[in-house]
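Only one protein chain is missing; all other protein chains are in place.
Let's turn to chain A:
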Amino acid sequence: MCATCGCSDPAGPRLTEVHPGASEHGHEHAHEHEHAHGHEHAHGHGHGHGGLRHRHGDESGHGRPARSAPSADSGADEQTVVLEEQVLAKNDRLAERNRAWLDERGILAVNLMSSPGSGKTTLLERTVRELGPDVPVSVIEGDQETLIDAERLRATGCAAVQINTGAGCHLDAAMLESGLHRLDPAPASAVFVENVGNLVCPALFDLGESCRVVICSVTEGADKPLKYPHMFRAADLILVNKADLLPHLDFDADFFTDCVRRVNPGADLLWISAARGEGLDTWYTWLHKRMPDPAVTS
């Protein structure tokens, strides 16, 4: 059971075939203790100090909150226990584990995020076909809308697994871990992770991926980066698809570029057409540059 993705929920996310090792992450609890100052107790009654606050140097090492002995004073029996834990700490620890797993094998994991209709699947199919001869490619599909596409990808000879996220609106690190174990990608290969098709929720969850790519298209509004600033801020690369349609649309490319710069000055920006192939060489070059050093897989 995974806390962050809520997969204990019957309607929650699950893999079509769960790897036996997939649930072990639930038992790692290296809690961080960033003790905030000035937050001792809201309800001190004079006698409470010492017992209420989680003590530094607690020998238990498991972040178990220290509780004072029950007070003899009636009405003074509530205590504030300081926890000070990042909400996404579990997901982030698991993401780091995924990242280490990928690094050991020299695998590039690309988290692809987009809204529906951006042409992500067309791009993915073409990338599998054209990058595949140079770099082994496999795919983890997390988007419920593209169930059929996993079959289409497998037909091209590309290994693909489908993660059914159920009612979930995003992938998380536990789901990627399960997907990677089942996919078992070759060392020095590239794994494309097709995240759930929305531009809000996936931005918050670190999967342990090597890089984050946001795909949008010129058929959408040019102010998209301002409407979804978290997503665009999280991106290493923004791919603007269907750029061949620019002459026929009143999409203001300069304004779009300006919006991207205001939200994420450091992001790379490439204009492509997945259908016609324009600009795809720059995308493949971008990916090649990010392939981890294969020497580490020895």
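The criterion applied here is as follows: a contact is a pair of C-beta atoms (placed from the backbone, for glycine too) under 8 Å apart; a residue touches a chain by one contact, two chains touch by 3 or more; residues count from 1.
The criterion applied here is as follows: contacts and distances are computed from a predicted model.
> Considering the UniProt annotation of the chain absent from this complex, which name among "Phosphoribosylformylglycinamidine synthase subunit PurQ", "Urea carboxylase", "Hydrogenase maturation factor HypA" or "cysteine desulfurase" applies?
The UniProt record for the chain left out of view names it "Hydrogenase maturation factor HypA".
> Among A:Val135, A:Ala186, A:Leu226 or A:Leu246, which one is in touch with the chain left out?
Checking the options A:Val135, A:Ala186, A:Leu226 or A:Leu246, the one contacting the hidden chain is A:Leu226.
> Among A:Val135, A:Ala186 or A:Cys201, which residue is in contact with the omitted chain in the full complex?
Per the contact definition at the top, the residue touching the missing chain is A:Cys201.
> With the missing chain put back, which residues of chain A would touch it? List them for me.
Residue positions of chain A that touch the missing chain: 3-6, 9, 29, 31, 36, 39, 42-43, 63-65, 67, 77-91, 168-170, 172, 200-201, 203-205, 226, 229-230, 233, 261-263, 265.
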